[in-house]
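With one protein chain removed, the remaining protein chains of the complex are shown where they sit.
Moving on to subunit A:
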Amino acid sequence: MNKHIRKHETDLLWRDREDVAVLTFNLNGETFAIEATVVQEILDLLPETRVPGAKAFLGGVINFRGKVIPLADIRLAFGMEAGEATIDSRIIVVQLDIDGEPCLVGIRTDKVYEVTTLAQASSEPPPSIGMRWRADFIDCLVKRNGEFIIVPNLKKIFSVDVTPTGMLFTG
């Protein structure tokens, strides 16, 4: 493993593969993609329970088949505006590996497009300047049909090594 020193974070998605099946979706007009194998299920919007004191982009939980899983709005992690729910809004349930444990998370989207294949040849690392969003939350950009598809770095976004907030009551 350690022989391959990562050139950039794109290795997260490609891992020496030529092309990867992804699920593409829309957030505030931008097209995003998540590797298809981590996707568990696509749900219609469910009643959400707010979790007071949680990080803004992880502000709620939903009942996913009897399990209580967090519902994330990665727009807020990127610093985008939260959008209104529409008839096309969906929740994508993904399974992530957080600190070695599988962890289910729901991701709120404005619209889910399709499962498609992205080629590594057309991918590039996120530019370090000129981006509207935090570059370290982006795995890579993939050019397709004249537009860029953003592949978010979910692991980074959900990494739990943030200092416990707990600020709710101690102030």
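Worth pointing out:
The rule is simple: contacts are C-beta pairs under 8 Å (C-beta built on N, C-alpha and C of every residue); 3 or more make two chains touch, one makes a residue touch a chain; residues count from 1.
The definition used in the following text is that contacts and distances are computed from a predicted model.
As stated in its UniProt record, the chain not included in the shown complex is "Chemotaxis protein CheA", which appears among "Amino acid/amide ABC transporter membrane protein 2, HAAT family", "Methionine biosynthesis protein MetW", "ATP-binding cassette domain-containing protein" or "Chemotaxis protein CheA". Touch with the chain that is not drawn comes from one residue among A:L13, A:A33 or A:I62, which is A:I62. Among A:D16, A:D44, A:D99 or A:E114, only A:D99 touches the chain left out of the display. For the chain missing from the display, the contacting residue among A:V38, A:V51, A:A119 or A:A135 is A:V51, taking the whole complex into account.
Residues touching the missing chain, restricted to subunit A, are 47, 49-55, 58, 61-63, 65-70, 72, 98-99, 101, 103-105, 158, 160, 162-166, 168-170 (touch as defined at the top).
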